[in-house]
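Excluded from the complex is one protein chain; the other protein chains are retained at their positions.
For chain A:
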Amino acid sequence: MTVIDTVTATAARAPVRLRLVTLDRLRSAALPIGFAAAVLLLWQVAVDIGGYPKVILPAPSDIASALAANFSEICRQAVPTTRDTLAGFCIAAVLGIGLASLLTVNRLLRDAIYPLVIVIQLVPKIAWTPLFIVWAGIGWPSRLTIATFIAFFPIFMAMLAGLESTDGSLVRLCRALTATPWRTFWLVRFPASMPYLFSGLKIGITLSVIGVVVAEFISSSEGLGFFILKSAALLQTDVILAAILVLCLVGLASFGLVHLGELAVRRWRGD
């Protein structure tokens, strides 16, 4: 094929491929949105026709108006929830990555600490919540501690698994090249563990939200968990669902932040 042939052929094919890609994208977004819309519509129609009491099952339109009526209050309550979630998650990430790194570099520490972490990990973490409230009081420190505690384990376990899964032959190559253990860690083990770490971070951020909301249920005077519990006492089902909707958005946004972090790290690694 001559150069001209190639250029013409590419030019002729390009718009078709572009259109296919756009269609594909559209399809992958339109399908779930369409499905959700259909469910909401069905829900609305079912409530309107069936005439269920609003306290048991409010219609989507009721939830929307409850959200509009309580919007500023819900947003105000979302602030401490979001803050504690992110702060707890960040502390858990630092501790998890740090401890996993330390245990990979030092064999003795690993053998001493790792079995204990596994044992603690086996206890349902949420069961510790009342204890943390006894220790740290009913303010934000206890909620932060719980979020940190619950998010720590998946991050730590994933990071350790990632660091230990590093290709042994790469480590041997580093040794042959007279790299120090620390350089081997930084050049090979750490970057190799990134996919593992981010799967752990994604679980961690999800658990962090759960930890904060549960802590707000148990004892708090602020936050979406507190607000939901208060609304439940007043039987305001539509307000509860409006608050849950906002909580969903908080969770989604936090998850999105982790995903952005993953993209940034991929760029740093040179993927």
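One rule holds in what follows: a residue touches a chain if its C-beta (ideal position, glycine included) is under 8 Å from a C-beta of that chain, and two chains touch if they have at least 3 such contacts; residues count from 1.
Rule of thumb we're sticking to: contacts and distances are computed from a predicted model.
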Protein name (UniProt record) of the chain left out of view, among "NAD(P)/FAD-dependent oxidoreductase", "ABC transporter", "Tryptophan synthase alpha chain" or "NitT/TauT family transport system ATP-binding protein": "NitT/TauT family transport system ATP-binding protein"
Among A:173, A:235 or A:263, residue touching the chain not depicted: A:173
Which residue of A:90, A:187, A:244 or A:257 touches the chain not shown here: A:187
Those residues of chain A which, in the complete complex, touch the missing chain: 167, 169-170, 172-180, 183-184, 187-188, 191, 269-271
